[in-house]
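First comes the structure, then the notes that go with it.
A single protein chain has been omitted; all remaining protein chains appear in their positions.
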Amino acid sequence: MTCISRNSPKKSNFPHLQKPLYSLIQQFPIVFRYFMSRRIFGLLILISLLLTGGCSDGPDTNGMKIYRHSLNGSPTSLDPAQSATIYANHVVVNVYDTLYSYKYLTRPYQIKPNLAAALPEVSEDGLTYTIRIKQGVRFIDDPAFPNGKGREVAAADFVYSLKRHFDPETRSQGSWFWAGRIKGMAEWKQAGSNYDQEVEGLRALDRYTIQIILNKPFPQLVHTLAQGYAAIVPREAVEHYGREFSVRPVGSGPFKLQRFDSVGVVLVRNPGYRQEPIDLAYEGYDEALHGKFGIKEIDGRAPPLVDRLEIHFIKESLSRWNSFTKGNEIQYAGIPKELLDDVLAEKKPDIVLKPQYAERYFMTSGYENGFVHTDFNMRDPEIGYNEDKQREEMNHALRCAIRYAFDWEDRNQRFYNNMGFVFPGIIPPVTPEYDPDGPKDALEHNPEKGRKLLAEAGWTADMLPTLTYGGVASVDSRQMFEQFRGWLTKIGYPKEKIVFDSYASFGDYNRAVKKAKIKMVGMGWGLDYPDAENTLQLFYGPNGSPGSNNANFNHPEYNRLYEETAVMQPSPERTRLYRRMNQIVLDACVTISGLSRRQIFLWHKDVVSFPDQSIVGGFHLKYVDVKEDK
Amino acid sequence: MEILQYALRKFITGIPLIIGVTLISFLLMVYFGPDKTYELAGKNPTPEQIQEIRHQLGYDKPFVARYLEYMKELVTFDFGYSDSTGERVSSILKRTVPISLALILPGFILGNLLGIALALVAAYHRGRWLDKFIMSGSVVGMSVSFLIVIIAFQILLSSNDGLGWFPVRGWNVYNFWDYLHYVTVPTLATVFVALGYNTRFYRAVIVEEMGRDHVRTAKAFGTPPGELLFKHILKNAMIPIITRIMFSIPMVVISGSLLLESYFGIPGVGLVTYDSITTGDQPILKAVVGITAVLFVIVLILNDIFYKLVDPRVSLK
Partner (left out) sequence: MNTLAEDRNIPGESESLWGKAWYKFRRDRTGMLSLAVVMLFLIIALGVWAGLWGQGWSSVEGSMWAKPSAEHWLGTNIIGQDIFERGIYSTKTAFEVGMVVAILSTILGGLLGALSGFFSNSWADEVILWLMGVLDSIPFYLFVAAIAFALQGFPYSMHIAMIATFWTTTARLVRGEVIKLKNFEFVEAARAIGLPRRLIIFRHIMPNTYHILLVQATIVFVSAIKSEVILSFLGLGVVDGVSWGLMIAESTQEVQAGHYANFLTASILLFALVMAFNMFSDSLQDALDPKKVSA
């Protein structure tokens, strides 16, 4: 429907309008019949659509135990190799098996064997890992297998699944976890990714034993094996479905897929899933923390606990909330920021629900495993590195001045409900290496100081470069930009020199970022695993664009320390070095960072759950139970 | 048989149109369009990986080769697989087009029927207060933005602050009752917005018909008003009315439901297309644009045939 429909441009094309009366009367039956047949035809289409359109999986859910989860975004691909988002992981880790997983309730997170029979045996030098997997685990029945019967999962399947990441055909998004780390993998890829060829560092020693040999120690390896990326896929299915493998997962996880589209996914119990009774004590059950949620009752039962798991993807937080409070729709949601004051009785220091909500819903909250930050693009000579050393000094002062202009408290209040955790630098509070007593001056909001700094460094208003602040053309990022611009004018930055560079999609924004085209890059990072190494790599020189180092920070000492710590096991010494690296980033004023958002999860009281969506995403869903009688 | 030949001939003359539409949209949406590479590249890609992805997506091929490939896809109606989900484009369309139609058709039909009804009333009372009332109403209807109508209706009918009778968003349709539940608010919004335009257009058509000699003659001979309206006026007015309806069809299927679908989170073809634009999912984009162009040409042909049927003086040259 274009907008000009008031006029009838085609009007002059109607020669028949002037025809004599009799011809029309003659023709009338034809017109009428024609008209009617089209109408009836249209109705028939409509009816047939109604009959076929939505009824593909009708409500044959009688007597089924259903849990309706919800997420604020949707996955695009369910291929483990492309499970880059927590949304994808929510599905992937529930339809596939990973070697390792995190314990349901223990915090900080603790690794436990999943498909693996035990934790890996690691050689003295930390280079050789031997992992044995459970026997008798079967893939679900699927036409991809001979006779449609799922076969047993073997060590070779893991080897295949990891190799896939290094086959360009796979379009892997997770290969960077292991790139350069597994012995012989680069050569294997070089030689054309032939699956029949062996990789020296990744072999199945026998049907149930995996051996991984690393180039250099990689203490986070076990964590990477708990990710959706490392999920185990059968080669038959990959080859049978080809490109459509990404929407037809065939795994050995607790659930199997029934329906998947952009508004939701429906999973049903995998009847052949191995029986492993839950040992709550082992999973980290603590009466004080978890007792009130009724989790005790799942002790000794074997997951999955529900017959049907629906995950609804609802981007608009208010729509999600409305669906949640309806009662018979989704059973899990967050609180939209617009409604926080209506729903919460207290926000700080503890989050307390108002009684009418506390009566109906359970709640937990916690800081996200990640943070948001705004980086300066150091590759841009107008604000970052410059051949002219004096200009580089001035740029440093400019960056620090902008950081003084930044008002974290205000940002936190307006966009994060004043519940975010603001911390200096790039080691977020959820990681064990976070330093609660570290210097906080990098968070100071002081326009006066910023103004002075600019003057001292010799900046005048007309010398200042035009700042392009990149973002997706969404309401939030536009408002964040406008807020930022408002702050900058207070240190004397001319308003017209602060420009919003908007991109209609995240992909396009990301392209501009990866091509190092934008001066200021606002980004968020979600931790893949709970180790600050995962955020420190964000400022490692060789990871510069198009890598994850969007700031294109390249600092010799930092790089050296990163390489040094990357092979170290957790230790006080490593923590000390981590913190030193954090300080280097702060001193260079290369990022304005950061804030970990507070997440609040609510769920209906008839659901037995302890939700978590930060690490990996969705690994808790197989433990969720729904009480039968309400 | 004659008609078939005529249709075929028309279709051949429609080919330049199809080529034009596909060429322009290909140039804009595909060649200069959004780039999928960086969405597929993951969090920490290397330049080689980016090169690999570009190669797989075919971005490194020359323009002509890519366009010809597109033409081939259009002729064989095989658009391959979505670049983001990997699902077959044909199965995506098979899933989403019915939803869009089911969403938009009730509003479309009601909007037109009510529009015609109101237009008849207005035209019959031409110049009197009822006519003025209806026409002012239609100007008001035309002046309210579709977006505002959607927001207002959602607040009033769906949210808990309002009546809360209908779901706020989504499309979990398993039976007819569900369908009514989900389709009502979007339909009301569509009807509200379309009514203003439709009433006005149909009134103009009907008033023009009423002024014709044969109608005046019939009136002078004392034909009852009902008969006059239906037999003499409406049947002639049917021609522009049907033309208007037919020409709306290709647009209604695609862009008419885009706003509704994105606001109500309904997984129809409009939303899928919009997402494919913003994420650069070119196979879907190519399919939708190509099919729309073909549909348009088909409507043009049907329209010509329709004229022919109505008026024998238009020859099937």
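By letter and in written order, the chains are A and B; residue numbering begins at 1 in each of them.
In this section, a contact is a pair of C-beta atoms (placed from the backbone, for glycine too) under 8 Å apart; a residue touches a chain by one contact, two chains touch by 3 or more.
None of the values given here were measured: they were computed from a predicted structure.
J.: Given that one chain is not shown, which residue among B:Leu8, B:Ala65, B:Leu113 or B:Ile155 touches it?
T.: Considering all chains, including the one not shown, the answer is B:Ile155.
J.: Just one of B:Leu8, B:Leu68, B:Leu113 or B:Val139 touches the chain that is missing; which is it?
T.: B:Val139
J.: Using the touch definition up top, pick the residue from A:Thr209, A:Gln258 or A:Ser317 that touches the left-out chain.
T.: Once the missing chain is taken into account, the touching residue is A:Ser317.
J.: Touching the hidden chain in the full complex, which residues of chain B are there? Just list them.
T.: 16-17, 20-21, 24-25, 27-29, 32-34, 139-140, 142-148, 151, 155, 159, 161, 250-251, 254-255, 258-259, 262, 273-274, 277-278, 288-289, 292-293, 296-297
J.: Across the whole complex, list the residues on chain A that are touched by the chain not included here.
T.: For chain A, the residues touching the absent chain are 1-4, 6-7, 9-10, 12, 17-18, 316-318, 322, 336, 338-339, 342, 413-415, 472-475, 478-479, 482-483, 485-487, 495, 499-504, 508.
Methods note: only the chains that are shown with their structure count from here on.
J.: Write out the stretch or stretches of chain B touching chain A in their complex.
T.: Against chain A, the touching part of chain B is residues 34-47, 49-50, 52-53, 55-56, 81, 84-88, 95, 98-99, 101-102, 105, 109, 142, 158-160, 167-171, 173-176, 178-179, 194, 197, 200-201, 204-205, 208, 213-214, 217, 235-236, 238-240, 242-244, 247-248, 251-252, 255-256, 265-267, 271-272, 275, 277-280, 306-307, 309-314.
J.: Help me check something: in the complex, which residues belonging to chain A touch chain B?
T.: Touch list, chain A to chain B: 1-2, 5-6, 8, 10-11, 14-17, 19, 21, 23-24, 27-28, 30-32, 34-35, 38, 42, 45-46, 49-50, 52-55, 57-59, 76-77, 79, 82, 84, 168-169, 171-176, 179, 243-247, 261-263, 312, 314-316, 318-319, 322-323, 325-326, 329, 504-508, 510-511, 514, 537, 543, 546-548.
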